[in-house]
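The complex is shown incomplete by one protein chain, all other protein chains being positioned as in the whole.
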Amino acid sequence: MTKKLVIEHLNAWFGTIQALKDINLDIEENSVTAVIGPSGCGKTTFVRCLNRIHEVVDNAKVKGNVLLDGENIYSNTMDPVLVRRRIGMVFQKPNPFPTMSIFENVAAGLRLNGTKKKNEIADVVEKSIKMAALWDEVKDKLYKSATTLSGGQQQRLCIARTIAIEPEVILMDEPASALDPISTARIEELIQQIKERYTIVIVTHNMQQAARVSDYTGFFLLGELIEFNRTSDIFTNPGDKRTEDYITGRFG
Amino acid sequence: MGTRFGDRIIKLLSLLFASIIILLIAGIIYELISGSARSLSTFGWRFLVTSTWDPVSKVFGALPFIFGTVVSSFIALCIALPLSMGIAIFLSELAPKKVRVYVSLMIEMLAAVPSIIYGLWGLFVMTPFLQVHVEPFLGRYLGFIPLFQGPPVGVGMLAGGLILSIMIIPTIASITRDIFNTIPTLSKEAGYAIGMTRWEVIAKVVFPQARSGMVGAIMLGFGRALGETMAITMVIGNAPAISASLFSPAYTLSSVIANEFTEATSKIYISSLIELALLLFIISMIFNAIAKLLIRKGRFSA
Partner (left out) sequence: MNSMSYLKRRIVNRTMLLLSYGSAVLGVAVLFLILSYIVVKGMSSINLDFFIKLPKPTGETGGGIANAIVGSFIVVGIASVIAIPVGVMSGIYLSEFGKNRFASLVRYFADVMNGIPSIVTGIVAYVFVVVPMHRFSALAGGIALSIMMIPIITRTSEELIRMVPDTIREAGLALGIPQWKVIMFVVLRTASTGIVTGIMLAVARVGGETAPLLFTAFNNSFMSLRLDQPISTMTVLIYNYASSPYPDWNTIAWGTAFLLIVIVLIVNIVSKVFTNTKYSL
């Protein structure tokens, strides 16, 4: 197994508030890693540090290393824009571009990154929407506004949009938290289907979801990584008292 | 490096465009001051307090124009203030939602009507009406007051004030309405709970909380009136007189600039006109600045 991401001594701040404290962990290629923990423990901040989107917030600061295929994404010579093309992200609330059509949403990443060929774009768009299991629902209204879709469809559209730029890693921040159970199930299915091709890191506050979809799980508490292990081990045999309390529902 | 270069370009480019605004204001102030330098040095403070405006003998004093500007705006305010308050109260407290939408729209349309159209209407419709019906009536019954003495000619201070009042009502009314709308329902309900009538709630609960914003709205309306040009030029009569009568013609800073600037030939004449513009600029700035401050404060505290 190869390590896709190696996180070393990662610290993050909002102004003077420290949201992440010395995080160290390795993420396997083509695996699904779940990040769990009570709300406010730094899950979102953690994944946002992995594609350098944390730093676009005012006063936000990061220290430490994140190695992508052995190369530090925080080194001075790295362009965050290029990092983000390799590490895509799906946000907690679906955020399609409201003034763009469904097609344009998925094509946006390609077009704005300089792809000009029309049929190439059309191919990629179709392939991505199919991969996001949305094709049958939208194939007849590709040129309608993305805001006409339901929340679950919008989130799958956002996944398609991310897939279209062919990243190596996909970060998902509670992608199903705003969705109904059926939409949630579809997204989980989708994750199973695409994991052979991508390395996936998914934040969730839903422990059944973590157990269902992930190979590895990290448990965060108050900005610290308490425990990181195979999902099956974490849920059957947690190594830390706090992890056990959390997964058995004693707090959070 | 490619992408960061673009980011830097757009930041720089937008900064450059934003700087144009600063440069423009600096340029405007510089040009107004340097343009009026000759008049400033020739007449000094006398410019503000003397009444002779004589291009032939090249003596210029702005007092009648300052008088005309301030008095016409003040009349406008006296008329517009109660009406705007009435409209604001209607829109925020009394009107059902549907009516409110349409009346709001119409008041905003009143603000969108170009100044020249008010002037045209004022000149051909309002001033004849004032001359034939209103002024003789006022003269007959209130003629013992100096304000209402003199021959009814239609064009004059009264017409000027009236047309300005129509133009500033939408400004004052819509800002005041917005401020009234920010006042929490809770405090109004407290008023009703202790048995206040609707008007008492408005007067004793709404007004005190909205006070600084209301004063701001009034100042803004007054500032608008001071700087207004076309409509008032067409109805005020354009005679540099300082008279106690509202019926007599008057002249404003903006009107004299509009009428005489293209005909001004001597350097001192042009310079004096630019000094009038400088004066107008300074007065409007002061009123706008205070108004903005008060309105912002009014919104926050509410």
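So that you can tell them apart, the chains are marked A and B in the order they are listed, and the count of residues begins at 1 in each.
What we mean here is this: a residue touches a chain if its C-beta (ideal position, glycine included) is under 8 Å from a C-beta of that chain, and two chains touch if they have at least 3 such contacts.
Fair warning: this is a prediction, and the values are worked out from it, not measured in the lab.
Undergrad: Check the options B:L83, B:V153 or B:V215 and report the residue that touches the missing chain.
TA: Going through B:L83, B:V153 or B:V215 one by one, B:L83 is the residue touching the chain not shown.
Undergrad: Just one of B:V59, B:V215 or B:A258 touches the chain that is missing; which is it?
TA: Selected residue, touching the omitted chain: B:A258.
Undergrad: Of the residues listed, A:A60, A:M78 or A:A108, which one is in contact with the missing chain?
TA: Only one listed residue reaches the unshown chain, and that is A:A108.
Undergrad: Just checking the interface: what residues of chain A touch the absent partner chain?
TA: For chain A, the residues touching the absent chain are 51, 53, 56, 58, 81-86, 88-89, 91, 93, 95-100, 108-109, 112-113, 147, 158, 161-162, 165, 167.
Undergrad: Take the complete complex as the reference. Which residues in chain B touch the chain that isn't displayed?
TA: For chain B, the residues touching the absent chain are 3-4, 6-7, 9-11, 13-22, 24-25, 27-28, 31-32, 35, 82-87, 89-91, 93-95, 103, 105-110, 112-121, 123-125, 166, 169-170, 173, 197-200, 202-203, 223, 226-230, 234, 254, 257-258, 261-262, 273-274, 277, 280-281, 284-285, 287-289, 292.
Note that only the chains that are shown with their structure count from here on.
Undergrad: With chain centres defined as C-alpha means, what is the inter-centre distance between chain A and chain B in Å?
TA: Going by mean C-alpha positions, chain A sits 57 Å from chain B.
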